[in-house]
Every structure is written in C-alpha cells, then in structure tokens.
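Have a look at this one before I ask anything.
With one protein chain withheld, the remaining protein chains of the complex are depicted in position.
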Amino acid sequence: MGQKDIAIGIAGSGGDGVISAGEILINASASDGLFTFMLKSFGPQIRGGESSVRVRLNQNPIATQGDRLDVLVVLSWKDFMRFRTEFLFKKDLVIVSDSEDKFPEKDIPIDREMIKAWYQVPFASIAKEASGTSLAKNIVMLGVISELFKLPQDALRRSVMKKFSHKSNEVIESNVKAITAGQEYVQVNLKKEDHVLFEYEPSHPKLVMEGNEAVAFGAIYSGLKYFAGYPITPSGEIMEFLGKFLPKYGGVMMQMEDELASINAVVGASFVGAKAMTATSGPGISLMNESIGLASMAELPIVVVNVQRVGPSTGIPTKTEQADLMQAIWGSHGDSPRVVIAPSDVEDCFDTTVLSFYIAEKYQIPVILLSDSFIGQRKESINPDRFRNMEYGFKKVNTRLTPTKEELENFKRYRLTESGISAVSFPGIKGGEYQAAGIEHDEKGWPTSDVDIHNAMNRKRFRKHDLIKKEFEFVRFYGPDDAEIGIVGWGSSKGAIKEAVERANAEGIKVGAIIPQIILPFLTGPFEKFVSNKKKVIMAEVAFSGPFRRYLRGFIRFGDYGASTIPFRISGGAPFTVEQIYDKIVEVSKMEDKK
Amino acid sequence: MGQKDIAIGIAGSGGDGVISAGEILINASASDGLFTFMLKSFGPQIRGGESSVRVRLNQNPIATQGDRLDVLVVLSWKDFMRFRTEFLFKKDLVIVSDSEDKFPEKDIPIDREMIKAWYQVPFASIAKEASGTSLAKNIVMLGVISELFKLPQDALRRSVMKKFSHKSNEVIESNVKAITAGQEYVQVNLKKEDHVLFEYEPSHPKLVMEGNEAVAFGAIYSGLKYFAGYPITPSGEIMEFLGKFLPKYGGVMMQMEDELASINAVVGASFVGAKAMTATSGPGISLMNESIGLASMAELPIVVVNVQRVGPSTGIPTKTEQADLMQAIWGSHGDSPRVVIAPSDVEDCFDTTVLSFYIAEKYQIPVILLSDSFIGQRKESINPDRFRNMEYGFKKVNTRLTPTKEELENFKRYRLTESGISAVSFPGIKGGEYQAAGIEHDEKGWPTSDVDIHNAMNRKRFRKHDLIKKEFEFVRFYGPDDAEIGIVGWGSSKGAIKEAVERANAEGIKVGAIIPQIILPFLTGPFEKFVSNKKKVIMAEVAFSGPFRRYLRGFIRFGDYGASTIPFRISGGAPFTVEQIYDKIVEVSKMEDKK
Amino acid sequence: MSDQKYTIKDYRSDLKPIWCPGCGDFGVLNSLYQALSQLQIPPHNLALISGIGCSSRLPGYVQTYGFNSVHGRVLPIATGAKMANTSVTVIGVGGDGDGFSIGSGHNPHAARKNIDMTYIVMNNSIYGLTKGQASPTTPFGDITKTTVYGNAESPINPIRMMLSYNASFVARVFSGHPKETAGIFAKAIAHKGFAFVEALSPCPTWRGREQFTYIKENSSYLESDYEPNDLVKAWELADEVEHGHKLGIFYNVPRMTYTEAVESIQEKSKVSGVPEPMDLLNMFAP
Partner (left out) sequence: MSDQKYTIKDYRSDLKPIWCPGCGDFGVLNSLYQALSQLQIPPHNLALISGIGCSSRLPGYVQTYGFNSVHGRVLPIATGAKMANTSVTVIGVGGDGDGFSIGSGHNPHAARKNIDMTYIVMNNSIYGLTKGQASPTTPFGDITKTTVYGNAESPINPIRMMLSYNASFVARVFSGHPKETAGIFAKAIAHKGFAFVEALSPCPTWRGREQFTYIKENSSYLESDYEPNDLVKAWELADEVEHGHKLGIFYNVPRMTYTEAVESIQEKSKVSGVPEPMDLLNMFAP
C-alpha cells in the first residue's frame, strides 16, 4: 500500500533549524536501517539567511537524492522563494506549511494542479505549548511529518535524544515532547489524505557520512601522518575532521597561511617519509599547481584533494561543478606526470582516498583526488559491514620502496629503473643522503641540463603510468555490455547516470554506461572494450566548456570504432537530474545513425 | 663557387668573449643585408663557465639555425666538451682552434674522417701583440674566420667600432687592429683550403632582434601602459627592455615581489582601463593560473606571456620545450575562457603580441602568448621594411568598448549581449561605477549563486571564442594543398618543419604542413580543410607527454576524415632539427596506409 | 553638510549587505561613507578593491568602482590600479585572513614601495566567511573550528608588522567608534603614500558577543600629545601585552611616494617629448 521511497524537501530561514531537522531525520532513518541521502542548500547571508534540505529515504541502496519531491515542508515561504528553482515536484505533491506564516498565498509559485494535499500547521505555537519555546518548532515539524507519512517514529525520538544528549535532561525531554506534540496535532486536527505513506522494514543500522568526512577517514585509515591545509568551501570539513581526530593517531594537522604553504608543507612532510595530504577547492588548487609539479619532479608521493565548486575564479563557492578535470591532468607547467582519481559517491570517497595513498606511495607520484561539493557535502547512509570486511580495498597502504643495504653503498635516489620506481630514502636512513630536486637531475639528484638525461628521466617518470594502468582497471559499468548506445560520465554524475540507465533499460532502451574512477592514466583497456560496439556515445558532464569530452577524445579515437560522440554538458550549480540524463538517452536513441 | 649559406659554431669559456663575438658577427652580417640566426648556450656555472654560440648566415631568409655546422671554432676544448652533444657537423667540417690550448688532441671527440681542414691559431698571442691585451682574442678570431671564409669584413670593422663606441678611441682602435691582425695572420701563416667560402651580395641592412625584445617592442607599439613582472629565465629580457623603454612612453614597469603580485597588478591595471601585460615562464605561470581565471571571470583584458622552458618544476631553466600548451588552455580551475596564441619565430613575436592586445582589448579576455626560450632568446635578422608598411598587422590596437551615454543611465557592466562583449567602464567615467567580480555575478556585477545566471554568463563568456574564430584564421600552410601526408606543429617548431617540408617536396615526397598561430579558440575551419584530404598526419612537438596531440585530437576527429595520426614527440632541451622532421616524413611516407 | 556635493547617500549602493546582525563591518562601512564624504572623493574616481571574505563584500555596498577580487590579492591589484592611473583614489579593504594570512607576502612590498593608497583591514580575529576557522590574529589557546584543542599559534601584531615594513602611515580604529574611525579613515585616505589602518571589527557570529565587549574594554586611544613620528616609540606602544589595543595613529611620516618615484623615472627616460614607438626600431639596427 505504502511507497518504498520518499523524497522530502524542507525550507525555512536559518533560525528555523531546517538543517538540524534534516540531520535528525536521516540519522533516525539510518538507525532504523534505511538508506538515505541528504543535501543542504543556503542563501547568501552569512547567518540567519534561508536554508533548505532535501532528504530521500529508501529501504534499498539509492544513488541520488531523487529528482522530484513527494513532500514539501515550508517553515517560511519567503525563504522558500530562494530555492524555488532548486526544487522539482512530483505530481500529487503534499505540502506541509506553517499556518502562522504571513506570506500571501497567491504569490506561492507552485502550480496548484500539482498539489494533492496541503496541510497547514502552527509549528511555533505547538512548540511553545509543548516545550516552552518556539525554538523547537523544527522538532514539532518532524513529529508532524513522521505522523503524516509514517516516517520512523521511535528512531526519531532516539535521534533527538542523542542530538541533545550533551544538554540537560529538561532540554531532552522538552524536545521529545515536541515530537509527540507534532504527532498528536496531526491525529487530532488534520484530515489525512494518506496517499503518501512511507513503508519499510527496519533493519540493522547504517552509518551516516559526508563525502568530505569519508575522505578524512580514509586518509587516517591509510596512515596519514601529516595534513596541511587552508580553509576553503566546500572542502573545509576534511581539515576540521582531521584537526579533531588526526592527533589521536599521532598525526599533525596544520592550518597554513595559504595554499602555497599547504602544498609545500605536504611536499616537505613527504620528503621526510610521511604520508601527507592537503585538501582544497578551485582557487586553492590553482595556487598549488607549481608544487604539484615539484612533487612530480622530485618523485615525492602526496595526495591532493580538490573538492570542486563552481568556477571560474571565486565562482559560486557553495555549488557543484565538474570543470577542474583538465586542470587536474594538465594544470602544472612542463611534462609533469600525476594520477587523477575521482570518487563518485560518499562510499567511494573512502575507497578512492585509500587508493590514492596506495598509488601515491607505491609509485612516488602526486595523486589528485577530484571530488566535488555535491559528493563532499552531502550525507549518505553506508552499510557498516563494508568496513568490517575490508576485502574490497587495500588492507594496508604500501609504504615506500626503501633502499637495500647494497643500494645504500652507492645510493642513487633517482636510479633509472625499468619500472620507473626507484628506492627512496629519508632522514634517519644512514647512507641514504641525497638531494631531492625540482630542477632536472641525474640519478644522484644532482642538477643537470643534459638533454639526454632529461629524456631518460621523462621516460622514467612516465613509465609509472603504464604500470598503474596494468595494476588497476578501476571503472564502473552499468547496463548491458552489448548496448549500442553508451554514456560516459565521471565523478558525482554517476548517481544520475546509473539511475537513468537502469530506467532506460527497464523501459526497453538498451544503453550502457562507463564511469572511470581512475581518470589519469587513461584506462585504455576498459574504454576500448566499452566503445568497441557502440554506435553513439553520450559524454555527460557538469561543465560548460566540455573538458571531459576533450579529454576522452584526446585519449580515444571514437571514430576508429565508428562511434559518434554526443556532447552533453551543462553549466554547474546543480548536478544532473536522473530525468535530464534519461531524456538525453531517449533523444539519442531516436537519432538517426550518422554513418 | 662559394656557398650562400654558412653555419658556424663557436665554443669557449665565459672569459673568452664567445657570445660577444657572435653578436658582432651577426650584427656585421645584418648590416651588410644578410639574414642571420644566432643561438647561445651556457654551462651551469653562474659566471666564467662554458659558453657557445652558433651563427648562420644566408643571403635569403632562413627559418632555422641550420642543423649542422660548416665551421667549428674552439677557443677552449675543455669548454667545448660541454656542448659536444649540442653540435652536429657537416661532412668536410672545418675546425679553427686555439693553438695555445693544452687539451690533449686525442680526447677531442670528433670523428677525424669528417674533418676536411683544421687551422690552429694562437689567438691570445696575436691579440696581445696587436692590441696589447689577450682580452681581444675573440676579435682576433673574428678577423681570422672572416678572412678564412670570406665573411663580411668592412661590416665587421663597423660593428666592432659600434660595439665599443662608448669606450675610448684607444680601445676602439685596438679592437679594429685585432681584426686586421687576425686577417693578416691567415694571409701570412695559413694554407687555406678554401672549400668553405661564403658568397653573398650586400643589400640593405637588416635589423637584429631577439624574440623577447620583439614581444616587448610589440607591446609598446600596442600602447602598453602597465607591465608588472618578476624575473625568471628565459623571459627576463622582456621586463628589462620595458624597464628601459616603457617609461619613455609614459608607461610603468614594475618588478613585483612574485608572480602572484605580478598577475594581480596587471589585472588591477586593466581594471582602471590600462593595457597591461606580464611575462614569465614555467614556475611563474603555474602561480598565475588563479588570477588568469579572475581576468576571465571579471572580463578584464590582460596579456600574459609565457616563454616556455624545460619542465616540470624548475626543470632546465635555460633550455626550450613546448610542454605548457595544455596548461595554457586548461590551467585555471572552472570554465575559464581565454585565448592562446603562439608565435613561431622572432618576427612573429612582434605580430602575435600586437594581435594579443587586439584580441584581449576587443574581447575583454585574457590572452596567453606562448613563446619559448628557443624563440625568445635567439637573435634573428628582420627586414625593417615590414615595419615601415604595417599592412600586415593592426595599425592601431582597439581600445575597449566603453558605454554610451544611454547605457550609463542604468549601467550594466556585464550585460548579456549577443556577442558576449559588453561595454566596460573604468574610474573616471561618471555613471559607469560598477563592481568587478571574480565571484559569479549578475549583469550589474553583483554576486549571485543563481544557476540560470551562471549558465547565461558562461554562455556569454564563451561566445567570444566563436567571434574570434570568425575574425581570425591565423594559421600558416606549407607545401602543396593536395598532399596526403600532413604534418602539424606549433610555435618554435615551425622553422624545422618548414625547411623539412620544403626539402621533402623538393625531393619528391608530397607533404603539407599546418602551423596554427592561434591555438585557442581552435581554428576548426583551416584544420578541417587541412585534414580533409590527408591520409596520415604527423603531430610534431617538443614535449614528452604529447599535449599537442591530445589537444588536436580533442578538437578534431581525425578518424572522421580517414586520417591516421602519428605522434612525433621528443623531450625538450633542444628544438627539432630539420633532419629529425625530414626523417620522420620519409619514414611516414614509407608506412603502409592503415585503412 | 548641506553644501557638500557628495553626501553619504551618494556613496551608498543598492546592494543589501549579507552581513550578520551586529557585525562590526557595518560600522566600518558607515565610517568609510563618512570619510569619503568628508574628503569629497568623487565616487567615479575611486577604486575600492577587496579580496574575499565577509569584509571583502564591502565594495559592493559602495556606489563606486569596486572590485571584489580573489582571496589575498588586494594589495597587488590596488598597486596595479594606482600605478596604471595615478589620478584615481585607491582604497583596499579586506579581512585579517585575507591580509595577514594568504596576502601577507604583499604587505612588506606595498608598504616599502610607499604605494599611494589606503589599506583597511577589518580584523575580527577569525575567518568569518568560511565559518569560523582560526586566523593569524586569533589569540593563543582559543578554540575555533580548526583549533579544537586550543590555538597553538601566537597571533601576529599587525601594527608592529607594518611599522617594520616602514609603512608611512599606521593606525588602528575600532568599528564601535564610528566618528573617530571616520576621522582616521579620512586622514589615511588623504595621506600621500601607503596608509595602513587596522579596523578592529567584531564578528558576533563566530567570536560571540563578548568580542565587542572585550575590545571595548581593552582598547584606548593614544595620548593626545602623542607624536606619530617616532618608530621606536610607536613600536613600544604597539606592545599589546603592555598597552592593550591602542587606537589612533601610531605613525605618520610622509616620504617620497612610488607615484613620485615613477614620475621622476619617466622624466629621466624622456629625452624630449614622447617619441613614436616606431623610433624604437633604431634599437635593433645592427
């Protein structure tokens, strides 16, 4: 009778407690075993401006936040207006709004035809009565919607108690009362339509994690010893998490004076043998390019996280985009090999971080982890089991290849080896003294301007790419192998692509998708396999200038496979919706073949 | 009887005056109307180390320094050793060396079979005798070789006099005597082989210019008002030239504290309406990416010169490479439109600088001028006439589109126009007050995080690319249009490609070349035309990782034209030789067709 | 005031500040309006340049040529603007993070060059816009988002720092004293050469309401007979442990500005009149 999936949007002013209501709701749901997704959005005011959350709940794993809302909760219509282009609604929308809000009804920009039910509730008054303060109106609201739509109820109480556990008993109690009051208000005063009812089986609790937290956690798991960073939206949570937890593991988190200092501090830490990382976003990464090149030249492993936001320049710091791809690959001057890895969801943030350290340390190469604000700042629930049996990943991140006793007799730090990897020493190792250098150098590390040595060293440094390609084929495929329509996307576009591909195939349109996790080196093998039987390939990306398309075409000649390529690039600000991708697939499926 | 082309290499220690001998020689030749080419090379010592020059003279215009030397002059064999891999020799080489040099003859690493004549001259003793100081031994050497090979003689005297014109009469005289003494030594003491004799008709004098000077000159010609920079090899001459001459034209040259300051100062100068430029190389350009993005977002015209050197990181500061191409295009975070222009020789440095200002100012967009140390630091002779009738270029670089009176009534700095260009005001214009912004903004310049506005502004900013493509098709073609073998190269590779293509066609191998001067926006039209009838396209570049190839393939689907693509990438340090390119053409001409 | 051509209203733009209620930056903005009006700076002849941060939103609220640029580059942008058009009045504004952290490499150079501009740093001892991380002026031991176990770093002393760079005008104001602040702003703007003003500007959101009170209680003006022309004396009084936050003008000794230096270079370089660029061709004659 009920539905197994529900998407709820909540909007209000900063003081309305919208965000914390959303957090309590997904915590409650996760503790009841549900899979969840939560996105936040804010207005320009520093404090007290508009804010909104959208929460999706499902019994089974989900890949997106859901395009359209079943339920819209509005604590203030004025503040809602800010987000009106950000919310799409399902037919038969249910609205729950504050009956005490003075906003003129006629100005509410929602097609009345779409609305099936509209409940008006005096949240503040109920809160005041139940718990003595109108501040609890967000909690009342949770009580109301849990009752209206059969959301987890006991779990909600537990989550509220946990949320306020560091407060007095009185506070805890009054908040629990607020929930009950909300529920009772519904029972007593509202005529329930009941066409939106959520239905689920409780199961074992899930964890709730943000992408940025997952990166930080993955770094600690990998043995991070040194982090240096500079605050920047939307990557700040990585530094803040590490500031809190890294010291417990004997590591050091330093806030530096800027990103130049951060990246160079990380290079310095790597020079003395430590696993080291920094994290930033657009403007910061643009400042780091010089010393990412230094790490490449000096062959020092570092991990650089770029949580992408809308650019260019300061752009829109709080919104998502995928326009830093080519910069990650080519951003430094000179032939400067690096590895670029892109997580595609919150779980992936953990995995790819561990992978980044593995590759960086093993291959002595800088790794750029290209996340974005959509992944980095959303909350998802994750099955804790996956961490308990870490079969999928790297139980232990390699430590570097250090010199043998024999090698130390006449140590050549940059020995020209077949693999491109040479043993690396660091302070403390007697006999391993050498000069690390950003200047071109011979095997000893000493400066040279010899053309042949430069050539030999270039070859050495780039050989690592070949080995990495051999060791990993970290891509994801969706849909049938033999589809003639293909779609290629990367990073945070995965969710929408996956759901759209599933839907298209379910509706009889055969389409396959490939999502590379390792972007550089280019995973020729999987891509060739994918393209070999494709007639049309959609290249989907949230970047106006289409860098992903240029990148793909640069590395694979689609024409040789008879595949036409269809760019699908949108400006950033919001991620792809499932519908957008699905519609494109439908459009392409109807296109005449070119050849 | 004589030859119309001669290539001479001179090597010695820093104290030997090798470089100034080279300069006097090409000045003399240019003043006699010859076309010349001069390259310098140095060892690692800061002062007093090894140095060498190579000089090529020809009656007619030449495109390269010549692969192989006719004549090798050695003032010190020990110092010569440093350059032994840099010099290639023609058969029947003539060597002129210092008879007082103690270097063991058996250690001289030149195949004796190749040597036709070997003159030994006691340069220092002759100098001492003729002018009282062994310091003039480089001048004696010029006298010797001018006599041996029939190089310009009166002109040489004139050049020496000019060179020392700020010194005392005595000094001038003693140097002129040194020339004569050298000539007489040959007449009296040497048995001339005479198989290398240079022959030419004097004509009207040519100018002698370095690429970096040509850029600086082009900037002043374009109306440059503000330059800010930070010293870095091999771009320093631009700043030094401007420091000397820009003030004369009411402009300001500032040495800033670093490249961040330089690029931002230039953006600030552009904000107040001035034509502004900076110049740098590898490490510096990597630091400028953030604010190149700022200029792109704020739509402020700036010209950024990158005189490329060997990378990554500090690399080899004194040597040439073409590995910054993709960084120029994609180096900033976000969708950050810019224009990339590449000069291909010294004359071009002037033209492309003027073009850069024209495009920057007209389209309100940052322009990156991608030179390299091979062009920037070599001397070439240039026909002064080309400057006298400046038909080829832009007589006057546009000034910006400023607002009309009506527009000032309700001024919208970032008005969404059809062309993408909107009128721009600057301090002094009443009513034109606005906020320039690196943050995403509306038409007024005020901050926004609206997704639709971001999309509209992206479209606006990128529309400029379409217009620029329409206005310019700045490419060069060589060889017959209907050749089935093509070669694509850029920047300083032009000279070798041009000469190799001429040679190949002369020898019956039909091959065509295309050299784009404007790299971004991609000049689709000319490239499509070029590729349309090609079976095989060689992609030549001095960059190990092959960025040019990735770039080309990203923008043009060679497969659609049935063209196979053959990468030809070498590590930097030295530019292509004509032979290298020619051999590749021959190799490719013998390849089976793929399809 | 009625005979003034430019009143405060003329400097006010239509953009609504995004600042939190109680933010010190409101006070700074108002004092700036006043100073501009006192000096009758034509709005169209002013370049008001900022970096990124809450405080750096200020130019948008002034009806003039504003530039909300990138984080930390106020000084070079202002330098370029001033030197490319010396007839423009140039004021740089920004936060303590913008100016003393990411931008700190530019301070010595703008100051020693004596660029003819004013630089106002709104110091709230925190990163406001990025939501509460420690800044270079956050006190030792304080707890912020990035110093959960207490700040391990000693704060910078901006006044001493600028004195050491030989800035020709160094002052400190408090946003809570709008009139005095306006007066000092006016003197800074009128100063020929590089004028630095540290504006203590509380951030109630991330430093609590106490910050305002703390500054109020721990600040006092320099004695009225203090002569701001002695680097040693100024240095002494800038000792915050000893003297708390002194307000007022610590140092004010004009010297040759960079504008003047450049003008003299331009004079020296010109033999007679302005030659045609093409005359440069002679440079390349062999």
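Note that the chains are named A, B and C in the order they appear, and that numbering of residues resets to 1 at the start of each chain.
Operating definition for what follows: contacts are C-beta pairs under 8 Å (C-beta built on N, C-alpha and C of every residue); 3 or more make two chains touch, one makes a residue touch a chain.
Everything numeric here is computed off the predicted structure, so don't read it as measured data.
Peer 1: If you put the missing chain back into the full complex, which of the shown chains would it touch?
Peer 2: Computed over the complete complex, the missing chain touches A, B, C.
Peer 1: Considering the complete complex, identify which of B:Gln153, B:Thr180, B:Thr233 or B:Asn505 is in touch with the unshown chain.
Peer 2: Checking each option in B:Gln153, B:Thr180, B:Thr233 or B:Asn505, the one touching the absent chain turns out to be B:Thr233.
Peer 1: Tell me which of A:Phe217, A:Trp330 or A:Tyr582 is the one touching the absent chain.
Peer 2: A:Phe217
Peer 1: Looking beyond the chains shown, say which of C:Lys113, C:Lys145, C:Arg172 or C:Arg207 touches the absent one.
Peer 2: C:Lys113
Peer 1: Considering the complete complex, identify which of C:Met122, C:Ile215 or C:Val262 is in touch with the unshown chain.
Peer 2: Residue touching the absent chain, from the options given: C:Val262.
Peer 1: Residue-wise, where is chain A in contact with the chain that is not depicted?
Peer 2: Those residues of chain A that touch the unshown chain are 26-31, 159, 205-209, 213, 217, 220-221, 225-226, 228, 244-245, 247-250, 252, 254, 256-258, 260-274, 276, 290-291, 294, 298, 381-382, 384, 387, 425-439, 445-447.
Peer 1: May I ask you to list the residues on chain C that touch the chain which is not drawn?
Peer 2: 100-106, 108-109, 112-114, 136, 149-150, 152-157, 160-161, 163-166, 231-232, 235-236, 239, 255, 258, 261-262, 265, 268-269
Peer 1: Which chain B residues touch the hidden chain?
Peer 2: 44-49, 230-233, 236, 239-240, 243-244, 247, 253, 255, 257-259, 283, 313-314
In the analysis below, only the chains that are shown with their structure count from here on.
Peer 1: Could you tell me the distance, in whole angstrom, between the mean C-alpha positions of chain A and chain B?
Peer 2: One centre to the other, that is 44 Å.
Peer 1: Just how far, in Å, is the C-alpha centre of chain C from the one of chain A?
Peer 2: Result: the chain centres lie 38 Å from each other.
Peer 1: Chain C: which residues touch two or more other chains?
Peer 2: Correct list: 52, 68, 70.
Peer 1: Give the residues of chain B that touch two or more other chains, as numbers and ranges in rising order.
Peer 2: Residue numbers touching two or more other chains: 260, 290, 294, 298, 437-439, 447.
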